[in-house]
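With one protein chain held back, the other chains of the complex are shown just where they sit.
Our next item is chain A:
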C-alpha cells in the first residue's frame, strides 16, 4: 500500500475533484432524463431511450458514490431511531400500524398505479381498444361522429392518452335497422351479407323516438328500453333579407307563422318528410295536427312547391338544404343575396342553424368546416313558434344472438361489448357527456339550464333561453302526417326510359352499368305518391330503332311498382342506341294535356344516338306544353358532348345531368321527385 490506495483509490486526489466529477456525472444523467421528460411524448426513439437509460445509470452511480460516505455516518443513527420507533409501534399493536398502512396506501397507491400505467404505455404503447359499433341515420352522422370522438378523447383521458374504447359510426336508414332488430336471423341480409347493412351495431342512435317505436324491447335486438338523451327544437331559420322578424314568429303558433311567411311573400323550405324523422315532424307541425285552425295540407304543399320552383332548394335532409344555403352565400359561392336560395326561410332544427352559422361540417356536400363560420351578413337567425316541438334523440344498446341457420354468419354480442356500450350511454348522461351534447348544439334531456360554452349561443343565431315542449310527437301522428303529405302533394307523371344498348354491359365496381341503373330505378320509384303516375321503357326494343314498353304509364300503385321492379330484372344489354327516337316517343307519351299533372320523361343513357336518324333539334321541337325532358348520363357520353349539348341548348325545358355509379341514385331521386312534387 505504498501508493496509499489501500482504503479507497481516490484518497490521494483532492476532495473537490471527486465531488466535481460526481456532480458532472449527476447533472449529465439528470439532464438526459429531463430532456426526455420535457419531450411532448413518451420516449420512443433509440436516442430517447439512450438518454433515459444512460441518464439513469450515471445519476444513480454518482448519487450512490456521494451518498456512500453520508450513509456510513447516518445509517447507524437512523437504524437506532427506527428501532425505537418500531418498539413504540409494537406497544400500540393495532392502531398505529393500521394508520401507517392507510397513510402509505393513500400516499403511494394512486400515484403508484398511475406511474405503473404510464410505464406500461411508455414501454408497450397503447393496447387495442374495445371496438364499439354505432348505427345512425345519415342525417345524424355528423353529430354521432363528433360525440364518438369526444367520448374516445374522454376515455383516453382516463388512460394516459390511450382510448379504452373506439367507436365506429355507420349510417343506415332507421327502417332497415328496425327491420333487422326484429329479424329472427339477426343482422344479416341473405343476398348481400353485410355489404349494404354495415357492421353489426352495439348501439343505435336516432333523432326521434318515432324511429325506434316500431321495435318492441322484448323479442328484439334491443337490450333495453330506449332512453332520451337530448332534444333540439324545430325552428324557422330566417335569412337577413327576410321581411319577417323573429318577433313575428316567437310566441305565435306554427300555423300562423306559416301563413305570415307565405302571405308575406317569403319563400319557405322544409326537409323532405320521407327522408328523415325530422322532416315528418316538421310537416306535422305545419299541418297543425294538434292545433285548432289547422292548415290544409294541400295548401301547405302547394306553397312549398312554389317556393322550391323559385328557390332551387334541393329536396332532401335538413343538412342538405342548409349546405345549399351555405354554398349560395355571397362570399362563398357565386350567388348574391338576391338569389332565391339566399332569400328562403328554412324550417330546420335549432342545432342545424347553430352548426350552419358557426361553420361546422354539415355532412353530404359540405363535409368540411368553414373557418370563421358564416359571414355575419348571411347568418340565419332562429325563431321559435310557441307550439314548436323538438327532436328527441334516443340511444339504445343492441344485443345479438348468432343464428344457427346455415349460410347466416352472424355473431353473438359479448359482455365486453355490452359493457362498453353501457359506458358510452352512461357517459352521455354524465357531466362530460352533457357538455359534449351542448357542444354539438343539443339540449341534454332533463337539463334545467344549459351548460355554458356550447353551441347554443346567440352568436350562432339561436336563443338558449327559449323553451319548448320536450315530448316527441307520437309515431301514429307522424304516420298520419305522412299519409296526408302523400295525398296532398302535387301529382306528377314520370316516364323512365333506360338505355339497354350493348355498352350498358360494361363493368363498374358495382356490377355492370345496367345493374347500377336497375338498382337506382328500383329505388327511385319509392318516391311516387299514391296519385302519381309512372311508366318504364327500355331502348332499343324489338324494333332496333325504337323502344320497348315494359310498364305502361299509369298510377303508381304498389302492384304496379312491384311489376316495374320485376320488369327491370328482364332487361338485357344488347344492340344500338336509338336515343333521339326514344326521347321523341317518350315526350309524346307523357304529354297528355292534363293540366293537373306535371309530367316529364327521364332518359338514362351511356351513349350518344347511333341509329335514330333524328336530330337534337327535332326532339326539342316536339316538346309538349308543360312537359320536360331530363337526360341522365352514365359512362362515356356526357352532357357536354356534341349531341346532348345541342339538345340542351335548344330548350330550357331540356335538362342534362351527368352521373356516375355512386351518384346515379341521388341524381335520379332528385329528378323524378321534382316532377312528382310538381316542381
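Keep this in mind: a residue touches a chain if its C-beta (ideal position, glycine included) is under 8 Å from a C-beta of that chain, and two chains touch if they have at least 3 such contacts; residues count from 1.
By our rule, contacts and distances are computed from a predicted model.
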The complex has one chain missing from view, so what does its UniProt entry call it, picking from "Universal stress protein", "ABC transporter substrate-binding protein", "Putative aldouronate transport system permease protein" or "SigE family RNA polymerase sigma factor"? "ABC transporter substrate-binding protein"
I'm checking contacts with the chain that's been left out. Which of A:80, A:105 or A:157 qualifies? A:157
Determine which one of A:402, A:419, A:471 or A:621 touches the chain that has been left out. A:402
Which residue of A:371, A:542 or A:558 touches the chain not shown here: A:371
Touch assignment to the omitted chain, from A:198, A:214, A:552 or A:643, lands on A:198
Contact footprint on chain A, counting only the chain that is left out: 40-42, 44-45, 125-133, 152-153, 156-157, 160-163, 166, 168, 170, 192-196, 198-200, 202, 365, 367-369, 371, 402, 406-407, 409, 411-414, 416-417, 501-503, 505-510, 576-577, 607, 610, 635-636, 638, 640, 658, 660-663
